[in-house]
Each structure stands twice: as C-alpha cells, then as structure tokens.
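Only one protein chain is missing from this complex, and each of the others stays in its spot.
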Amino acid sequence: MIVRVKLFAVARQRAGIDAVEVELPAVGATVADLRSAIVEHCPALADVLAHVKVAVNNDYAADGTAIDAKAEVALIPPVSGG
Amino acid sequence: MIVRVKLFAVARQRAGIDAVEVELPAVGATVADLRSAIVEHCPALADVLAHVKVAVNNDYAADGTAIDAKAEVALIPPVSGG
Amino acid sequence: MIALTHEPIDCNRVLASVASNDVGAVVLFLGTTREFTHGRQTESLDYECYPEMAEKKLHELEHEARHRWPVIECHIVHRLGTLKLGEASIAIAVSCPHRNDAFEAGKWLIDTIKQVVPIWKRENWSDGTTEWVHPGMGKP
Partner (left out) sequence: MIALTHEPIDCNRVLASVASNDVGAVVLFLGTTREFTHGRQTESLDYECYPEMAEKKLHELEHEARHRWPVIECHIVHRLGTLKLGEASIAIAVSCPHRNDAFEAGKWLIDTIKQVVPIWKRENWSDGTTEWVHPGMGKP
C-alpha cells in the first residue's frame, strides 16, 4: 500500500514538500517499517528521522504501532509552540 | 500626649468611629502601653484587640515599639484583601 | 506599578503596562467575587483599605518580587468600594523573560498581599446581613 506521510517544520523544509508517499506492506506494517522506508526512499529526511516522532491518527505512535491503509501518518519534529 | 489611633473594618464598626484618641506618657510610650490604654478607655474594642495588629508609621509594630507624638498609629484587624 | 482604585479594573490596560520586547511570559492573576461561600450567598462585597499603609506595603512587595525574580514589569491594582458578583477585586500582572519566574512571582505576590496588605472585605450577604471578613478571628 502507499502511505502518505505529512511533513512539518524542519522535515517539510528538508523534503521541500509537505508530504511524501512511501510503499509499505498492505498487511502488518508498523511505524518501524515506515521509518525504514523513509530512510531508504527519502534520504533528505534520514538525518532528522532520529529526532522525529511518528503520529498515527493524531496520536504519538511507538515503533510497534500498526499502520493500515486508512491511517493518517505524520512526522513530528520536536515541538516548539506555546 | 494624645495619640490618635485610626480604626478600620470591624474595629471601626465596633467603635462606631474611624479613629479614637488615647492618652499615653509623652516619653517612653510603647505599643504595649497603647494596647493597655485602649482596653481601659475603649471597652468596645477590648475583645477584638487580641486579634488586631498595631501599625506605627505604616509598618507593623511589635509590643516594644516606641510611639512618639508624631507617630501615625492604626489598628489592623486580620486583612482580607486580594 | 501599584494602584488602588474605585473604578472597575481594566485588564487590557494592566496587560499593556507589563509588555515589552524583553518579555517572554506574562502571568495575570485576577481575584473575583464568588456568589457562594460555604453555602452562603453573596449579594456584593465592599473593600476598604488603610490607603497610606496599603500603598506602602504594595510598593514593598513589588520591590521584593523584583529582588527575588527577574521581573521586567509588575502591575498590581486593587479595587476598593462596592463590587458586584464576578468583578475583579485585584489584578496582578507580572512579566518576565521566562515563564517559571512569572508564575512564581505572581503566586508569591497574591499570597503575600493576602497576608500583609491592610485591605479588608465586607460580605454583603443576600439575606441582608453584612460581615467584615477577618481570617482567624472567628465571628466578631
């Protein structure tokens, strides 16, 4: 399946675009798989990825969290609002 | 000397007036002397006096603080501003 | 900056007075008039003060707060006279470079003002009775 990943702040700046699409297995894909796919297919994001959390359906997600075809996925660099 | 003592809140209410005058020795008078003079000459204030602080020249004053003829003196019941 | 006033407190003016380009955090505290106290209903409150001493003590507390925390601006306004329900009796605005200091200074100011500044409130209860409030004194 193709998963669209929203990008913000430095991640958006690095990628030069506000979302990237990565291919993940249709069954059993996790946040860890997403991270690997981004490192492989979006080298511009590789060095920020270690500092970035992944949000799935608007919640912070651990590496083991499942990603299905309907999931809303985003990279969340360290926040600085307030 | 005659010392004028400003009254506020419940002290003013009890005395029915916003200041009382008491006579104190012209030399060596203290806050303790003032308290005694009030108990003696202003019986309406006697039972609140135990809960009331004395201010001399706009500062809280201990019983040993001197009161001279030019001192500004007031009774300060427990405060409830803010 | 400190003020005692018989007019309603203008919070926008208070906030504007503590603004500056060095400020990263503003804490505004408002004390407001509650309708119910231990189940008794308040109709209105009256605040009176010993003006000379209240101003002196407020100045001393502002000075002490500036000594303890990196306060950029501090504005304390206490209302006097008759207050309706919901009106603010006090506004304390503190601005600092960083937020922890602004919270601590604001908290310390209201706590200390309530202990030492000669201002008193009188409850005008909805049953028609009135009562000066003197913490720790019991029923006078």
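Details
Read from first to last, the chains carry the letters A, B and C; within each, the first residue is number 1.
Heads up, the rule we're going with is that a contact is a pair of C-beta atoms (placed from the backbone, for glycine too) under 8 Å apart; a residue touches a chain by one contact, two chains touch by 3 or more.
On a predicted model such as this, the values are computed, not experimentally measured, just so you know.
In terms of the touch definition stated at the top, the absent chain reaches A, C within the entire complex.
Screening C:Phe29, C:Tyr47 or C:Trp69 for touch with the missing chain picks out C:Phe29.
Of the residues in chain A, those that touch the hidden partner chain are 6, 8-10, 13-14, 48, 51, 55, 58-60, 72, 74, 76-82. Across the interface with the omitted chain, chain C contributes residues 11-12, 15, 19-36, 85-86, 88, 95, 97, 99, 102-103, 106-107, 110.
Going forward, only the chains that are shown with their structure count from here on.
Here the spacing of chain A and chain B, counted between their Cα centres, is 73 Å. Taking each chain's centre as the mean of its C-alpha atoms, chain A lies 49 Å from chain C.
Counting only residues that touch two or more partner chains, chain B has none.
Counting only residues that touch two or more partner chains, chain C has none.
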